[in-house]
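All protein chains of the complex are present and in place, except for one that has been dropped.
By letter and in written order, the chains are A and B; residue numbering begins at 1 in each of them.
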């Protein structure tokens, strides 16, 4: 059963402490490191093109995030991505801001062509832009897209030959054949930066400890949405996003198979 | 009346969610993103010279912060600044550390010459160095300057043809003709990093929703100083700057026209 097998992944992450190599943006890099630690992984963030291939040899999963890419970072991402592909470790790709500028969109498409990414996590307009849809991502926020999120996830999963995770009010995860909807979350997850980026880190932690990356994607995405829900419940009057962010990190740290099973709503 | 018209800007920011493009430093970039979200804006931090001009086309204001500039970042700032100038969106310039090294001071002067910045926000010695004063900025902290802060703000506003905001125990905002002093704040705002940088983000959010950038500058600066004051009141015995920083973010998030009007002290 889906929930039972995902439930077991939590202890596996905490026991094996998978090393998650990130090439990510400068905005939320600290959050990515702390969230990786909170769920039980070990983060490393080396970015020099001179060492990324070597670092990937030690890693159990790779996260590629386009938040603040430039040419130099992109070249290093290609090297790291190819090394990860050769090793067969999962590659989680976060196409931040794709659809906002041609530079971002073109590089993202090229990256997917050159590196078979395992899992793509983005918002609807980012994913839509990835498969050639005319979406206008507004900076790093989702814009409107012409098809439903579920349709989009299925279509993108097929076209990109990857697990696709679309974050939103409800999250959708699809491998092209199977599709799951996660009915957890809180609107305040959109009021702090980095909840998307760190979801990619969570997914990578789970993907590092199972061959079933579809389940890993559901696990990582739902941990964030559920933790966001639980953190909100802990707030008192006059708490704002400062306190929310602290409680969110607490909830990710406290999450285990039991808590997850009790709170998650999949369909 | 000044306070009445500023009061109305809060709801306008939260309603329109202006997109604030930042080219900023790696130290406080996460804080800038979260503060932008907390007041109701939407942050984007793309830095590649290949896309900044495109990103500016989507943006409602631009923040340029010199905290950790190098040649590559500076070139991208020039491109973004010129694009913003052409579009007529407000440009908030934060001359972090200007006066500390010739590199920083020269680049800042050159930047202002090439890009008509709308609003300059700095501490006294940074602003003094910008207009050719012999101030020794100590790293990123204010050094002594030879004239009063009010005189300096007026003089700098005239010479730079910009709104000038000088942060300090009391903050001064001048457009060269009109000058306002903000009598809010707390000394602990100097005990955490990023309260200056994030003030520039706040100013940009307000400047994005009004043509009166003088009022926007007062709004943004006073939100930080007032939030810093309110956050301090929420602390318990044995709380330190860790908790203060969390409460400060809460207070910015909770700030609206009513709270602001009740607490702000302008003269």
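The definition used in the following text is that a contact is a pair of C-beta atoms (placed from the backbone, for glycine too) under 8 Å apart; a residue touches a chain by one contact, two chains touch by 3 or more.
A quick note: this is a predicted structure, and the numbers were derived from the prediction, not measured.
Among A:163, A:189 or A:246, the one in contact with the hidden chain is A:246.
When the omitted chain is restored, the residue from B:17, B:31, B:51 or B:229 that touches it is B:31. In the full complex, chain B touches the hidden chain at residues 25-28, 30-31, 67-71, 97, 100-104, 136, 138-141, 191-194, 238-243, 245-246. For chain A, the residues touching the absent chain in the complete assembly are 19, 21, 26, 29-30, 33-34, 37-38, 42-51, 54-55, 58-59, 72, 234, 245-254.
The working rule: only the chains that are shown with their structure count from here on.
Centre-to-centre separation of chain A and chain B, using mean CA positions: 32 Å.
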